[in-house]
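With one protein chain withheld, the remaining protein chains of the complex are depicted in position.
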């Protein structure tokens, strides 16, 4: 797949500054440029790389002024970051076609409905009464339990395990090793110290345009549904416990854990390894720093950091004071000596 | 599957307060009640929901006194929480039958023994000399390595990977994506900075009535056995390293990590994302708060919290003092000024 600088500029509403016919066939970071590579410059910290990059074409801001000669052909656009995202999506659409058809051997249970343009890979296991909507892609070795629905144009990568009664919306992407709908962790303690399993009779409902990372686990509800709302993006190795409700367009980085029955709002951003306690309510537009532990309800728009989590500025202040703690002990020693004189 | 209020009350030794013939076909939380739903009221904080719930039947304590009219039929029992757990188990037994039989294609290696009433799903791989006890359920795409034993009535969900020589007891439940018996993480450093693998020649032994969550990993021992004792419940994404020994009826929430050769006692409760150092001994009935790091031996009956973990009350006190740290610096400033006058 080759494109010229002229073709790209036309797609993006940009202007070519250099050779209209400069060809590119791959994307490359500006600092790791390669011949026939297309790079972009969005972060000013990387500006110095433009003078030596081996990439053939670089997308830059309209007002970029080179201080030295640049070998690469430039394409000037309003927003280089969005332009390259747009371009990568178009490129991807052109090159990265998912397969279509039913590979054998696979297992499709009775009562299941497979709509048009679907791919079911070899060794996939589709239970009974499952619906695979139009354009759904089920990669090899995937398991879809009875009565589940995978709605139009959703892609389920190899080896995903989806338990019975799960609903996955349209246009979702679920990565390998993800487990959706396993039993929530519910046990009633008995007088002899042992535990009795509380059956997990609910299910999991995933909205539209959700992406779920590799080896992430989302448990089914004890009663009712565990819900991941539309537009939310979960990274790898995340734990979502039973009866959790995650709002729309919320983003969680890898290894976050959300305990049972917590409600997380819309448009939140959680950094990696955050923990959220059970049965709490986290508002909308909440940002939580890496490795923080959130023990209580959180208001809309908050920024939290630390363990237990504090408002971001309190955390920074506390961390600064902690660094001054040795000095504080020293000062108190001196004060005491002076007082004792 | 439909049950009347009368049938349920008879099962539970309860008393119907309302319509004996009120029908239910599903469980629902009291705050998310649905027609034909069965709810329960155990936590007084939820009492206000009972006046508006759409559920047809609600299980309440014998001494519950309604302050306003309640539309739902009530069933009065001694302990609503245990009663509903009991009922969910009975309901589950009635409705949630695991399959029986050997689906094709699957692979069963030579010398393997499959007892009565077993299910082996399609694309499952059973190695050589494996024993699958009575009523064992092996869901699709599961791998059971050579010489392993899966004892009676254990359920292994889709895609579990169990390495050779593993022993899993009776009545266990192992959720999708769980990996049991992979090599422990053991390497001998060589003078040139590289590492030589130490073969992991031991195995994993799991007791009876153990439940293991999705994508949890339990490594085989270097020598001897990694042991999870009977009645213990592990949530999702937990790491149990080589030669760890976990006692009976211990409960670990998601994303806990236990390092090599640690011994954990009976009846412990670990919250999510806890870390336990290697080669230490944690006693019986130890409770550890979320995200805590346990670096040293712990006495029976302790409650720990924090990083590094402190006794729970010390942690709370420390957290309170940390919040007062800005004030303390201020006070020391004032003292110094006064002294300097």
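Every chain is named by a letter (A and B) in the order it is written, and numbering of its residues begins at 1.
We adopt the following convention: a contact is a pair of C-beta atoms (placed from the backbone, for glycine too) under 8 Å apart; a residue touches a chain by one contact, two chains touch by 3 or more.
All figures in this text were calculated on a predicted structure; none of them were measured in a lab.
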Query raised in the report: Which listed residue, B:27, B:40, B:119 or B:143, touches the chain dropped from view?
Result: B:143
**Report entry** Contact with the hidden chain (one of A:140, A:193 or A:295)
**Finding:** A:140
Requested in this report: Pick out which of B:34, B:87 or B:237 touches the chain that's been left out of the picture.
Outcome: B:237
Query raised in the report: Which one touches the absent chain: A:21, A:92 or A:297?
Result: A:92
Requested in this report: Mind listing the subunit A residues that contact the chain we can't see here?
Outcome: 26-29, 32, 81-82, 85, 88-89, 91-92, 96, 103, 105, 121-123, 139-141, 157-159, 173, 175-177, 209, 211, 213-215, 231, 233, 235-237, 248-249, 251, 253-255, 266-267, 272-273, 290-291, 307, 319, 322, 325-326, 328-329, 332, 335-336, 339
Report summary line: It is residues of subunit B that touch the chain not shown, namely 105, 107, 123, 125, 141, 143, 145, 159, 161, 163, 177, 179, 182-183, 185, 187-188, 193-199, 201-202, 215, 217, 219, 222-224, 237, 239, 241, 243, 255, 257, 259, 273, 275, 277, 291, 293, 295, 307-308, 317-318, 321-322, 324, 328, 331-332, 335, 338-339
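One rule holds in what follows: only the chains that are shown with their structure count from here on.
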Query raised in the report: For subunit A superposed on subunit B via Cα atoms, how large is the rotation, as a multiple of 5°?
Result: 120
Query raised in the report: What whole-number Å value describes the gap between the mean CA coordinates of subunit A and subunit B?
Result: 26
